[in-house]
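For this view, one protein chain was removed and the others were kept in their places.
Right after this comes subunit A.
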Amino acid sequence: MSAAPITAASEALQVEGLTTSIRIAGHWFDAVRDVSFTVRQRETLALVGESGCGKSLTALSIMGLLPGAVGRVSKGRIVVDGVDMTAATEAKREAMRGDRIGMIFQEPMTSLNPVLPIGFQIAEGLMQHRGMSKDAARKRAVQLMELVRIPSAADRLDAYPHQFSGGMRQRVMIAMALACSPRVLIADEPTTALDVTIQAQVLALLADLQKQEGLAVLLITHNLGVVASVADRVMVMYGGDVVESAPMRAFFQAPTHPYSEALLAAMPRVDRASKLAPIPGQVPTLPDMPAGCRYQSRCPLRIAKCAERPPLTPLGGDPEHGVRCWVRAGA
């Protein structure tokens, strides 16, 4: 999986060998290890895993928003729309954010500035990145609000966030993230805080916008139901490692890594009467992470060789489907 040459223009986001370290009590630990993937235009890549497995850190690394004192990209390359973010200056990264790469967050209730009108908050990015005049940006803001299906958009331009429901606020967040027509959208658990019907609406909206705008979407979630409904490909992370990477159907039909299996077994399903199987234990903290395969402390298939770190090995017959496991890769 290391350093493939970067050529194809349809690849909006390329991440190569990304290693992100965070500082705990004065020591640096690799919280994301050697992660590589690409997201093409119109494609949705879902990044799944339980809390603390490195999903959000991966997203923050891509955005260049790691808190400097405690987090840094120590290795690897991140290319957004042809621009190498890791080599770019902070000013260049700032210009990229909100313009060519957008991000929406988990908490729509708190991610909007409570004292500024909605219309201004949507228009702000256009004025900032596109140098639009106030009037032009306001007009475009109305179009964007219509695009994300906010009813009577023109009348609500001067409304404040507290006058909107959670679902409506998430639509506003989407409008803000898409204002400058970015090529890449990172959605960090965009529907977790919403109830199920609103969740479905927001996901459908995202899917529509993705088609219209040709967006590459990196969807971060721990909801496998969401993955099944919108993702093209799935990447499972555990302890900062990508443990399995597969096309969506292949992942749900034949999960291969023991952690993927365990995740699916822990998901409630209507077509299965058996009890849910919880995964025993919890993700070890970074200082306690075992050497070699990081899942070994919870893995039922553990063998002696697990003390050595397995590579992400393509499974026979499907180059798109890789697994990081000695046992399952048939070594």
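We adopt the following convention: a residue touches a chain if its C-beta (ideal position, glycine included) is under 8 Å from a C-beta of that chain, and two chains touch if they have at least 3 such contacts; residues count from 1.
The rule is simple: contacts and distances are computed from a predicted model.
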{"item": "Hidden chain of the complex, named as in its UniProt record, picked from \"RNA polymerase sigma factor\", \"TonB-dependent receptor\", \"Rod shape-determining protein MreD\" or \"ABC transporter permease\"", "value": "\"ABC transporter permease\""}
{"item": "Hidden partner chain, touching residue among A:33, A:55, A:129 or A:257", "value": "A:129"}
{"item": "Sole residue of A:113, A:152 or A:212 that reaches the chain not shown, by the stated touch rule", "value": "A:113"}
{"item": "Residue touching the undisplayed chain, where the options are A:49, A:71 or A:98", "value": "A:98"}
{"item": "Contact footprint on subunit A, counting only the chain that is left out", "value": "63, 65, 69, 94-99, 102-103, 105, 107, 110-116, 124-125, 128-129, 173, 176-177"}
